[in-house]
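Sharing a structure, written as structure tokens. Questions coming.
Of the protein chains in this complex, one is absent; all others appear in place.
Moving on, here comes subunit A:
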Amino acid sequence: MTPLLSVSDLRVGFGRNPQANEVVRGVSFDLADGETLAIVGESGSGKSVTALSINRLIDFGGGRITGGAIKLKLADGSLFDLMTASEPQLTGIRGAEIGMIFQEPMTSLNPVLTIGRQIEESFQLHRGLTGRQATAAARDALDRVRIPDAARRLKYTPNQLSGGMLQRVMIAIALACNPRLLIADEPTTALDVTVQAQIMALLAELKRETGMSMIFITHDIGLVAGIADKVMVMQNGQAVEQGELNQILDNPQHPYTQHLLHAVPHFANGSATRSDGRRDKGASTEPALKVDGLVVRFPLKSSFFSRATGAVHAVDGVDFDLMPGETLAIVGESGSGKSTTARAVLGLVRSTRGSFSVGVRKASAEQSALPVQMVFQNPYASLNPRLSIESILAEPVIATGGRVKAETRARMVSLLERVGLPKNSLERYPHEFSGGQRQRLCIARALMLNPSVVVLDEAVSALDVSVQAKVLELLVDLQREFGLAYLFISHDMAVVERIAHRIAVIYAGQIVEIGDATSVLSKPKHSYTKKLIAAVPTIDRRHEHFELDTRQVPSLVRPQGFEPAPARWEQFGPDHRARAEA
């Protein structure tokens, strides 16, 4: 039987001389009817370019297919050559035969049109439906992607829907004409992990219902287990390994595949958590950072002159302490208040109430002027592009009233060397460094003032898995060497598993569970923690049936003067407690 899609020796180049600038170098695969192929790789591996070449959208992105063949089997069994097709022919294929969903649902939809209008457009284009017929079709499409209350939601504009809902709308549009092939390009990367689980479940169910084939592109090999039949691992524009799902997951041959699989979390037994520096040994030491009853509220005003009518309770009574040499990970989804907590600790947002105390480091003779420092999420935005690395590293010293002396320069050089950057970095500018190198620079900058606490706000989230692993290793080494305490803010459980000694789970501005990492990950007690951990993709669960959950995060907007009820805690073991649920 001929496959639905057959790609052989695909080569794609960019620029004026595409032959010399090949990004995809000889990729071949076949996709049968109803089959799902997962393409896994890091940024720049050519996985998206491969997918965009299939429906020839790559032509609009400045790319040129320089060689190979792409053949699609049409409904009548004839083969359609996508390589030589003309643009009008391709327009008929896109949408009707090949649907596509993208990474960012927020930017893939037109913000000024209602979602109903945007779904109808697809029906108008490919099926010639108009007026009521189109509206009815759009409503059915929304029903199909399990959006509750579809008739009313048709009149919403994109800003009124959450990211997960918008991605469902995108799926509805992509599936409007029952395409036989769906290309999903990192469809869940921009979403929270629990929403990701829902979208994955939806895709799996839709695939079952319609029998379509799918190409699923992702950087997270953990996601692959639940959806794919076949896996292709890409690196530097080449498929380094491809085969059946079980074969790849159980018996990876290529070292790169093994490396990717190694980064996937294994919570069940808690064996992957760190075993160094348990807090029970020296219980009498002063905490490096103690946060007590932290509250951050943002008043809401309906107009410039009126009084505040309520407040957004971003952080509502958070307490924790952090020992020297320890990592406390604060995990939660977007909007949970985890970043606000970090920013409040550094004074970047004003806390409404609560106190911090920063412990004095006895061992160090040289007391730092600012004991808490921070590393930010986006390595591209946290370094001023117009300053040399020397000026960037000198800034903390200048800011605290110091002079840049020979010994300051010596410290810069030694720190750069310590974080693994070349010696000649001082005269260079941020754009000359890769994302991982920039994050190393940010770490060096944070260490310039010899801090005792470093706040890492999603510090490795923007990095590829292999780079991430190296930066995490560096962080662990630095922690041991300087006795640093880390407050590690993250949404990524896989990363948390590898760096945290203790974990605090934060939900709607409050800590719902806190305790040592092994205990929290392997024996979660609070329902939200359980849900969060269950949503994390792991390779242990294959083709699992996800259940759909359309509950939204509760609103954090409270009326003026509202105070939450004091928390009741239940203790589970020496260092593990969870908030009692009503």
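Definition applied: contacts are C-beta pairs under 8 Å (C-beta built on N, C-alpha and C of every residue); 3 or more make two chains touch, one makes a residue touch a chain; residues count from 1.
Just so we're on the same page, contacts and distances are computed from a predicted model.
Novice: Determine which name in "Aspartyl/glutamyl-tRNA(Asn/Gln) amidotransferase subunit C", "Cation:proton antiporter", "BLUF domain-containing protein" or "Diguanylate cyclase" the UniProt entry assigns to the undisplayed chain of the complex.
Specialist: Matching "Aspartyl/glutamyl-tRNA(Asn/Gln) amidotransferase subunit C", "Cation:proton antiporter", "BLUF domain-containing protein" or "Diguanylate cyclase" to the record, the invisible chain is "Diguanylate cyclase".
Novice: Out of A:Leu348, A:Ala410 or A:Val557, which residue would touch the omitted chain in the full complex?
Specialist: Looking across A:Leu348, A:Ala410 or A:Val557, the contact with the absent chain belongs to A:Leu348.
Novice: Which one touches the absent chain: A:Gln238, A:Thr352, A:Ser391 or A:Ser522?
Specialist: A:Ser391
Novice: In the whole complex, not just what's shown, which of A:Leu72, A:Ala329, A:Leu383 or A:Leu426 touches the removed chain?
Specialist: Of the candidates A:Leu72, A:Ala329, A:Leu383 or A:Leu426, A:Leu383 is in touch with the missing chain.
Novice: Quickly run down the residues of subunit A that touch the omitted chain.
Specialist: 14-16, 62, 64, 343, 346-348, 369-370, 372-374, 376-378, 381-387, 391, 395-396, 398-400, 442, 445, 448-449
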